[in-house]
Each structure stands twice: as C-alpha cells, then as structure tokens.
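Notes for the one structure printed next.
A single protein chain has been omitted; all remaining protein chains appear in their positions.
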Amino acid sequence: MQPIDEWLRKLLLLPPAASSMARPIDRLHFSVISVTMLGATLLVLMGGYYCVRYRRRRPRGPSETRPAAPTPPLWAELGLVGFLFTLFVAWWAVGFKQYIGLAQAPRDALDVYVTAKQWMWKFSYPDGSQTIDELFVPVGRPVRLILTSRDVIHSLYVPSFRLKQDAVPGRYTSLWFTATALGRQPIYCAEYCGTDHSRMSGSVVVLSAEDYSRWLAQPGTRRAGEGNAGTRDAELRTEGERVAARHGCLRCHTVDGSPHLGPSFAGLYGADIPLANAEHVTADVAYLTESMMDPALKVHAGFEPVMPSYAGYLNPPEVSALVEFIKSLKDVPGQSAREHGVPAASAVTLPPPAGSIGRPPGEPLALPSEPGHASEQGFAAPGRELMPLPRAPRETLEQKLGDGGAP
Amino acid sequence: MIAVKLEPEPMALPPDYLHAKQGPMSWLTTTDHKRIALMFYGAVLVMFLLGGVFALLFRTELLSPRRDIMDATTYNKLFTWHGIVMVWLFLIPSIPNIFGNFILPLQLGARDLAFPRLNLASFYVYLVGATIVLSGLFAGGTDTGWTFYMPYSENTPVTLFPVVFGIFVVGISSIFTGLNFIATVHMLRAEGMTWRRLPLFTWSIYATSIILVLATPVLGLSLILVGLDHVFHLGVFDPATGGDPVLFQHLFWFYSHPAVYIMILPAMGVISEVVPTFAHRRPSSYAAIALSSLGIAFGGFLAWGHHMFVAGISTLDAGVFGIFSMFVAVFSAIKVFTWVATLYRGDIVFSTPLLYFFGFLFLFVFGGMTGVAVATQSLDVHWHDTYFIVAHFHFIMVGGSLTSFLAAAHYWFPKMFGRLYSERVGLLAASLVFMGFVLTFLPQFLLGNAGMPRRYYSYPAEYQWLHVLSTGGSYLLGSAVLLALGNLALALAYGARSEQNPWEARTFEWLSPSPPPEHNFESPPVIDREPYAFDLSEEQIRARAFPG
Partner (left out) sequence: MPAPSPAEQFATLERQGATLRFGMWLFLTSELLLFSGFFALYGAYRATYSADFQAALHHNTLAYGSVNTYVLLTSSFTVALSVSAIRRGAGKAASAWLGLSALFGLAFLVIKAAEYGVHIHEGALPGHWYRFREAPTLGGARFYTLYWITTGAHALHVTGGIGVLLWLAWHARRGRYLPEYHPTFEMGTLYWHFVDVMWIFIWPIFYLT
C-alpha cells in the first residue's frame, strides 16, 4: 500500500504528508480520484468506440424509414443510478467522518491564537509570547489554532497538512493538527484579501520536543507582541484578568466558585455544562468564545439569558486573554458542573442591572465612529500598529452623546 | 424619403426574418424573437472576447513569479474583470438569450415568445447594465474578485458601486427573459405539443428559467447591499457594527450556486439535441434527461453551502450541503450516461457539433468527477480556494458551456442564417479548442494539488513550469476560438446555401424554413409525435406536421 500511495502522491504532485490527518485524507483522495478518472476515461472511450462502430456507412434518402432505436431496460437504468448514488454517498460518508474529525480537537491540544490581518499572521502562545508569520509547534502533539481576523477574511492554509480554515473578522474559528514531520512547512493565505494576498505567507516550524522546550525557554528568539506596551512581558492570563475587570465581566461572573448573575469562572473550563434546552456542552475554547460573541445561543441552565453580546467590544487579543484567564481557573475549587445548575435563589431572582440588556454593564460603549477612513484603515501596511477593529478611531458613546445614555 | 420597394422573391414563400423588414430601425425596434436573439448574439460575443482578452493578459503575467507586464493591483483587477465579464455578461446570458430566444418558440411551434416587447426590453436592459458594468470597470475597476466577499468589498478603495449596480440591472434582464420563457412554454405550445413531447433543449431552458426567476432577485439584493455598504457604510455585513460577513456568503451563493446551473443546464440542452440528431436515433431515455434537468434545477438550490466548507459553518450544515451536492452529481451523471447510450446502435454522422460534444463529454465528465471529489468534504479542505477549484469549475462552466455554445453556434447556424460553414475548418477548430482547453486547465489541477492558492499574483518558483504550460494552452485556446468564430463569420457571407434541414433532424424548429419567416411558420404545425422520431422518414414528418 505504502509504495503505491507514495507513487500516486508524486504523480498528483501533492506535497509530502506532514500531519496525522494528511495520510487518511490522501488515501481517500487516491481512491476517489482513481475511480472517478477511470470511470470517466471508460465512458469517453465507450462514446468514441460507438462513434466508429455505428458510423453511417451509406447515404439515406428522404423517404427511407428505419426501425425504432432500442432503449435500455428500466432495471439497468435504475441499477446504474443506484450504483452511482451508493458510491457517491459512500465517499461522502467517509469524507464527512474525516471532516468531523478535523473539527474536533483532542482535549489536551496546545492552543495557539492566530490573528490575521492584511498581510501578516500573528501567533499568540498561551505564555503570552507572540510570533509573526512563523508558527512554532512541537512534533507529535496536537495543536489547536484559534483564528480570527482584524480586517477582512483570510484563510490559513498549510498544504502539507492538507488543512485550511478561514479567519473571519468578528468570529472565532478553529483548526487542529498533529505535525508528524520535523522541519518547515509553508503557510499560505487562501482567501483573497487584497493587493498583497499572494505575499501573505508564513511557515510552520515543527520542532522536536526538546527543541520546542528550548525554544519556549528562550524569549530572545521570539518577537514580542505589538500590542499594548504594558502587556509585552505579561502572561496572557494576567492580561485576561485585567480584561475581565475592564469589561465588567467580573460583575456577573465570580472567580471563587460562588454563583452570581452568571456562572462562576472557577472550574468552568472543560466542565460539562447543562444548557437551558436540556442539552449538554463542554466548556471548551469554542464554547467560551461563542458565549462571548453570541451568549443567547447556548444558555447555561439555571441562568437568565441576560448577558449582552460582546461582538465588536472585545478585540481578538482580549478574547484570547480572557479564555486563557478562564482556563487558568480550571482547577480552582469551585462548584462542580452539577452545582452550576442550581445557583443561589438570589442570583436567579435578581433583576438585571438597569441598562444591562444589550450592553456590557459599567463599561462605556464603543460604537464605531464616522465612516471615511475605512479604505485607509483597510490597507494598513504590515507592521503598523494593530488596530482593534478595521474601522478606527473608536470613540465611546459617552463622548459622542455628552453625559450619555449610561444611567 | 422614398421607401424602396423590394422585388418580390421568386418563390411563393414569405421573405425570411432577416429580409422581412429593412433598415436599422427595423432591427432596433423589432419584437421578433429571432432578431432579438441575433442582437444578443452580437452583444454577448463582444463580452466574450473582452473577457478572453483579460484572461490572456493575466495569464501572460503568470508566466513567471516576478512582475512581467503589470503590478499586483492591476493583476487583481484583471482576474476580477475576467470573472465579472465572463460570468455575468457572457455565460449567464449566452445560450438562453441567443439560442433559447431563437430556438425555443420554434421548437414549441409558437409564432413568438409570450411577451415580445418584454423580450426587447430585456435586450436593452442587458445593454444598459453591461454598459454600466464596463464603465465601472474602466473607470477604475474593482479588485474584489467576482464573488465580492465582504468585508473586503466594503473597504476596498477602488470603484465598486457602478459594477454591482450594473450586475443588478443585468439581473433584471435575466428575470424578464426567464419569466418570458416560462410563460411561453406554459401557454404557447402548438396544438398537440404535450409536456412529454417537448424537445429536450426546451426542457433545459425551462429549468434554467425557473432558476433565473427564483434566484436572481436574491443576488440583486445582496449585490446592492454590498454596493450600499461600500458607498454609505451601512454595515449590513460589516463585523465592526455587529454584521456577519459569512451571512453575505450564504446570500451570495444561494444565487450563485444555482447560477452555475444557469450556465450548464442550457449547455446540457444543446448537447441533448446534438447527440440524437447526429446519431439519428431517439435519446436512450427522454424522461431521464428531462427530469434530471428539473432535479438539477431544484437540487442546485440546496447545495450552496459547499462553497463554505472552511468558512466556519457548522459541521452538520456542511454535511447536509455535501450530500445535496452529491445528489446533483447523480443527476448530472444520469445525463452523461444517457448521451453515451444514445450513440449505441445509432446511425452516426461525424460532424463539427458532434466533435464539440466529444470535447464537452471529456471536459464535463472529468470536471464533474472532480466535482464529486470536492464535494467530499475532507478533500475539499485541501482543495478549497486553490487552483484545483479553478480548474474544476473551468472544466464544467467553461469547458462544458463554451464547447456547447460553439456546438450550438454550428448546429443551428444553417437554421439561423440559411448557410453552411466549412466543415473542415470547423472540425479543425473544434479539435484545437479542445486541446487548448486541456492544456490550459489540466496543469491547474496539478497546481491545486501542489498547494497553489488561487488569485495569486506571485508564486513559489517550483510551480512555474505548470504555469507556463497553462499560459501556452490559453494562447492556443484563444486562437482556436477565433478560428471557430472566424469560420462562421466567413460562412455568413460566402457559405453555400443550406437546405431546410441539413442534419436530418427531427425536432420541430426544422419544420419551418431555414432561415424562418417573420412569424416562424407558414401555418401552425400539428404535433402528433415525440420530438425524436427517427423511425419516420422526412417526408412522413412533413406530411404529419402540415396535414393541409
């Protein structure tokens, strides 16, 4: 099997497979491509053969009749359709299964936050360090990338991993892989994003376990983040705590396990969350980011759906910091998942603070400002200061409205 | 001014539609579906050549990874213009508005379309829309790609509004045409023309028209919203004000995926006429071809999400869209098998349209099979937005639609102009079109496998040999298309006079003289048979259609 795979891979010009999912995907690829190409060739040859075999051999007059042409029996037609249908659905089933596998990262995956912007990739690691255009990962260990974009849609593409995922502004998507080969693999941007789309490339550097820990220990080899100067050396979770305070998260979510308006952050990460609609969900990165952006979608059972959406209020680094902060409270003795379901009565009956619906409490709202600088912002050169959102400068509603609508 | 009275024709026949009235005004204000079809022919060919020139320009740039003849911005504009002109101004209107317009009433035995003035309006609306699009392109041009993805389209510094507004206007023309065809098929069939006797080309144009009427308004809406977002910053899809750019993709592909079938269904219709005519036997299964057209039209509305497998849609959605894509693939496969089976025990005369059918068969089958491959989701993750996809949809949309456009241009040439083209040049051009096409796009499949993303101005040097092959192929393809069209243009003036039915076809458009008179039939034909009755002789056919 292996030599044939390798031969087909070279024939089809596929780059060498360098991730754990690449091999099964390639195998499906080879079976689909060889069967379809063989079938297509047979069909075309059959048509050509008929044209020669049944060509007209003598001219025919205008009054000449000929017997009606034969039609294939119904069972043959239905059989053919049934066969094709089964074949296609079988491929679909295998492909879908693999696709589901691509969507579900193992729980112990190493998280790296990816922020795309025109025309660069920024990778933020849990310890707070950042690299530009170069992603460092250990070999043989699952790595999950959590992607977003600051301006337009980009798409992170690693051909040798057979992986690709769009980075969408205002949304968080994820992608995971286990690298199986040491070395450098190219990263491309696959979603058209403007003038320098074709130059928005980078690379994944796959290190051995020892090299990776050496790399982790050497901050000198990493490029510091371009974010706020104050956070340059701070760990992501310290920054997350600050973000939580700044945006008023801690007014409703405690960090010591006691329930308040919302579930406590303590012990939240990785817990099994009962939802208001009687389903269950694991509080992973995807659920946490989704709940910040779209809190009404999956509401923790026993809590009122009073949390406003933070889409547009939290910028990507803040979200990743928050998630890391919540993650760091994973082992804080708090309530267990089961206890989450029965918060104190006062918490449920407490009316939400005035103005809390649709608006982060206690935090002046930032609404996007005058249009007009959009194009200039959209084309910020790489290396310029990262803006929190494509359109800037942001101005708070308070400033805009004078003393404003905050009660 | 003295009107010059023409000498009456020597025969008793009424003058054909080309000579029934004289002077430019008789063309510009005509409501004759055949003349409107010819005006569309001219306009659409201009768009086709323009789109081709754009393609050749950026293919030339791609000969090397460095800057050759243009900078990145110009390159980005050119592939956008190529896509916009080819998709919105050439492929979508081409076969329906030219051959559908000309042939559909003839195949139904009708004297015209149901709403002739609406048909003329459709032409002028198209012309106005195309003019707006082109002026928008030349006045600074868009660089968003023909898909106008948000939020890039909102923030791009170049002109956008005229282009999307022009496409919206062209969409109105499409709705008019589609509505007209559906009404004609329902209300203007000749006596005895039951649904089971409709020629297959008419079936496919009918299915296409359903898509045109249902999907175009949604596209028009989403493009206008893109334009308003760009100009007035309404932020409908802008994440900065809480909008969702993926929602735009849903709206866009809800139309634009069925739009793929707007391009390919009429092409399939042409092939379904060419194959039985030159094999001189009835299609091996009429019902399979007719019903699969409707299956594709409706199934196509449920497959749009397969453009978004890596956009962050839910896994379950992706699964559903994937399986509907497979359904459409099965419907398409039914057609292909039926065409090949139609050749079996036929009485085959090899000619230019049939050679185009072979090109079509090869390109459509290989393109379609790669479609099955990309509908397999885990494989699409690798191929999405690479040259593999570019090659895949060019095989289907262009290889399929362009070869059948040329097949139709040759097949109905005697019907439209009453003359014969040079068969030898026609066969040569058809072979060259095929070879040029394969040479252009086969390397692109390999480029996609190797990991080359689409819409790239520069690329890693190891891909260069494939790009050189592809560019060489595009030059060959361009020359071959010019050769084919030149052959037809020469035949307009110098071609030998054709008989009424030179291919011994059996469908009803050949019952009227070639070229037909102004109102198509001297007396309305009576239809008492299936459209592909090759067991009857030509004399029997005529005697039964016109018993009087």
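Should a chain be cited, it is by its letter among A and B, assigned in written order, with residues numbered from 1 in that chain.
In this text, a contact is a pair of C-beta atoms (placed from the backbone, for glycine too) under 8 Å apart; a residue touches a chain by one contact, two chains touch by 3 or more.
Bear in mind the structure is a predicted one, so any value in this text is a computation, not a measurement.
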Contact set of the excluded chain (shown chains only): A, B
Per the touch definition above, residue among B:16, B:112 or B:273 touching the missing chain: B:112
Candidate in contact with the missing chain, chosen from B:44, B:200 or B:213: B:213
Per the touch definition above, residue among B:238, B:347, B:385 or B:538 touching the missing chain: B:238
Residue of B:20, B:57, B:128 or B:228 in touch with the missing chain, whole complex considered: B:228
Interface residues of chain B (partner: the chain not displayed): 105, 110-116, 118, 175, 179-180, 182-183, 186-188, 213-218, 220-222, 225, 228-229, 232-236, 238, 240-244, 247, 250-251, 519
Footprint left on chain A by the chain that the document does not show: 294, 296-297, 305-306, 308-309, 311-313, 357-359, 365, 367-371, 391, 397, 400-401, 404-405
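The rule is short, and it goes like this: only the chains that are shown with their structure count from here on.
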Centroid distance [mean C-alpha coordinates] between chain B and chain A, Å: 36
Touch list for chain B against partner chain A, complex: 72-73, 76, 143-145, 149-152, 154-157, 232-233, 235, 238-246, 279-282, 284-285, 288, 309-312, 315, 318-319, 322-323, 326, 329-330, 333-334, 336-337, 339-341, 343-350, 354, 358, 361-362, 365-366, 369-370, 372-373, 375-382, 384-386, 446-447, 449-451, 453-460, 504, 534-540
Parts of chain A lying in touch with chain B, wherever the complex brings them together: 12-15, 21, 25, 28-29, 32-33, 36-37, 39-40, 43-44, 46-48, 50-51, 54-56, 60-72, 77, 80-81, 84-85, 88-89, 91-92, 94-103, 151-153, 155, 157, 159-160, 162-166, 168-171, 173, 186, 188-199, 309, 311-312, 368, 371, 374-375, 377-379, 389-391
